[in-house]
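Of the protein chains in this complex, one is absent; all others appear in place.
So, chain A:
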Amino acid sequence: MSEPVTSHNLAPVDNEQHNIDFHDPANITNPEHVAHHIVSPAVYGMIFGVLMIGTLATVGASMLPLGIFNAPIAIAIACTKAVFVVLFFMHVKYSSRLVKLTVSAGFFTFFVLVMMCMLDYFTRAWGQW
């Protein structure tokens, strides 16, 4: 018989008597125990630079007579900038799988909704625009 359980001698344990205060950065099955990563100012500075270059690129591209390719290029540059913001400024690159999955599922759902609406509008008046 072990000594009586009180609030003073009890280490926090789970059902299998594992100490849950022990922090294991390699633990990826319990994402809430993933090691917290501090993004350095150098990384933020580099991303700031990338965003500035992207801004100038999108202005530059809009000046070029590229016909129907102007829009896809503008969207591609904007998406690239957004990905850099999400991954680094918003820390998703260093986040748990739960957050990564949540973010990607959200953007994917948005993409599907836009595409379904577009298909509807464009096929109803096929050839009449």
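The criterion applied here is as follows: a residue touches a chain if its C-beta (ideal position, glycine included) is under 8 Å from a C-beta of that chain, and two chains touch if they have at least 3 such contacts; residues count from 1.
Operating definition for what follows: contacts and distances are computed from a predicted model.
S.K.: The complex has one chain missing from view, so what does its UniProt entry call it, picking from "Outer membrane protein beta-barrel domain-containing protein", "Heme/copper-type cytochrome/quinol oxidase, subunit 3", "ABC transporter permease subunit" or "Heavy-metal-associated domain-containing protein"?
M.R.: "Heme/copper-type cytochrome/quinol oxidase, subunit 3"
S.K.: May I ask you to list the residues on chain A that touch the chain which is not drawn?
M.R.: 5-7, 10-14, 20-21, 23, 31-34, 36, 38-41, 44-45, 47-48, 51-52, 55, 58-59, 62-65, 70-71, 74-75, 77-78, 81-82, 85-86, 89-91, 95-96, 98-99, 102-103, 106-107, 109-110, 113-114, 117-118, 121, 129
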